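Only one protein chain is missing from this complex, and each of the others stays in its spot.
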Amino acid sequence: MSLLEVKQLTKNFGGLSAVSMVNMQLEDNELVGLIGPNGAGKTTLFNLLTGVYEPTEGVIDLEVDGKKTSLIKQKTYAITSMGLGRTFQNIRLFKDLTVLENVLIGMHEKNKVGTIASIFRTPAYYAAEEKMRIEALELLKLFNLETKVAELAKNLPYGEQRRLEIVRALATKPKILFLDEPAAGMNPQETASLTSLIRQIQKEFKITILLIEHDMSLVMDVCERIYVLEYGRMIAHGTPDEIKTNEAVIKAYLGGE
Amino acid sequence: MEAFLQQLINGLSLGSIYALIALGYTMVYGIIKLINFAHGDIYMVGAFVGYTAINTLHLSFFPALILSMVFCAILGVAIERIAYKPLRNATRVAALITAIGMSYLLQNGMIYLVGSETRAFPQVIKNKVYEFAGLQVSQTQIMIFATTIILMLALQLIVQKTKMGKAMRAVSTDADAARLMGINVDNVISFTFALGSSLAGAAGVLVGLYYNSIEPMMGYAPGLKAFIAAVLGGIGIIPGAMFGGFAIGIIETLVSGYGGSLIKDAVVYLILIIILIFKPSGLLGKNVKEKV
Partner (left out) sequence: MKQFNKKNFGWLIFIAAIYILIQVGTATGIINAFYEITLMTILINVILATGLNLIIGFSGQFSLGHAGFMAIGAYCTGVISIKYPTVLGLMGGLLLGIAIASLVALLVGIPTLRLKGDYLAIATLGVAEIIRIVILNMNDITNGAAGLSGIPFIANWQITFAFIVISLIVIMNYIKSSPGRATISIREDEIAAESMGINTTKYKIIAFVLGAASAAIAGGLHASYFSVIRPADFTFMKSVDILIIVVFGGLGSMTGSVVAAIVLGILNVYLQPFGQLRMIIYSVALVAIMVFRPSGLLGTKEFTISGLLDRKSKKKSMKEGEAE
């Protein structure tokens, strides 16, 4: 099976169908784009996949240790520890904590030290803390944030906050990483460097990335496959070249008949 | 059955008072998201103003009621302007502590002024008791119930039909958007405090009549109960506060009527917790999910 399989996924808010009958497959080790006009339901789809919202209908299956596991009715934290990491469109860092602490929190679940061990400061506690610190610093270095470890997240410039969100999500050791408009509010240079960064992450960590983006050029540039949502429906799916020439997509973006 | 109906009647009177106080809690919460802990003490002040008006100024019931409502309205606005307004952008907990501080201030200020002993409230209404199919209804009960209903209708009229009422609803939905639409948010908030406090003042006079005794700490317990009533019905929702007030009044009298007077408060709290767990936004409230 695929790494992630989504079938007939639907979410109704009252009478409004934010996502309807969406099908999607993600394979190991690929970079996939998810595009669509404002209000097409992209973020809602992320929220359904990560358990923030409960779907009205549909199937979400993730391959966990070679077994097909349903994500329906699972708690967000459980889904994250099964291997789905995410960032947020409207940056949700732990603002009053330091950069390092933000990353360490992402690592918590995979490096569990018990509450009792922590309170009594057992050798296991010191060992785990040390290991987490080293790993966190390595990750931060990769993203050129190593000089800012002691800074509060809220004091970082905007672009670095976005980067920190990605680091924090990577700290959860995801198999699939959902990036929700990582380039939002960035200038062209920043976007360009982010683009290469995303590609680099995907190669280096050998994970699957699903990228929501408004910036068509970014998506066309880095993604191997692209899904297109409009009014909650998946209207197209294919390689960047196929999408560029797809009539439904052109119509959705440019309007017209 | 007769005993049950009798308790229901008693419960309605008590519930009217809770409902009147709960309205003030709910309106203030709806508009600035503050649990105004001083509200129960405004009700206490209302009782004392009524007491003074009748005893010292020799007014009859209705003028005393009006005087008390006006006095409490001014007091409520003054508290809002002096203590709460500077904290509008502070943390919720800081605002809550300020409200508790105001509550202490009103209680202890009143103790300082009049002493802490209980006083008998002058009985300005003839305590006639009507019998009807074996049920007893006192004149005071009718008066309480009627006054409450009239005040609630007036409130609904103000909130639904007047320009100020519309502004109140706008501010409680989105204060920033309301400000951009040219609504003077500060005035609307003051008006909300005035309305809520005047209802509490009325409740104070009515309770003085009903229980025949008043003291400076009298606001604490009913204040808490009324707040629970507001939460039960759905805080921020005006009909919810009325409903919650009556519900708690009736539950309380029924539980004590059937021999549970020692645990009546525990029953009220238990029901509250159960409702919060299953419907956190209250019985009449809508569940709102945080946008991600």
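We call the chains A and B, going by the order they appear; numbering starts again at 1 in every chain.
Keep in mind that, in the parts below, contacts are C-beta pairs under 8 Å (C-beta built on N, C-alpha and C of every residue); 3 or more make two chains touch, one makes a residue touch a chain.
Here the structure is a predicted model, which means the values were calculated and not measured.
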{"item": "Partners of the unshown chain among those that are drawn", "value": "A, B"}
{"item": "Chain not shown: contacting residue from B:149, B:177 or B:266", "value": "B:266"}
{"item": "Which of A:11, A:42 or A:168 contacts the chain that the document leaves out", "value": "A:168"}
{"item": "Contact partner of the left-out chain, one of B:77, B:111 or B:185", "value": "B:111"}
{"item": "Contact set of subunit A toward the excluded chain (per top definition)", "value": "50, 52, 75-78, 80-81, 85-86, 88, 92-98, 100-101, 104-115, 118-121, 125-126, 128-129, 132, 149-150, 168-169, 171-172"}
{"item": "Residues belonging to subunit B that touch the chain removed from view", "value": "29, 33, 35, 83, 86-87, 90-95, 97-98, 100-105, 107-109, 111-112, 224, 227-228, 231, 235, 262-263, 265-266, 269-270, 272-273, 276-277, 280, 290, 292"}
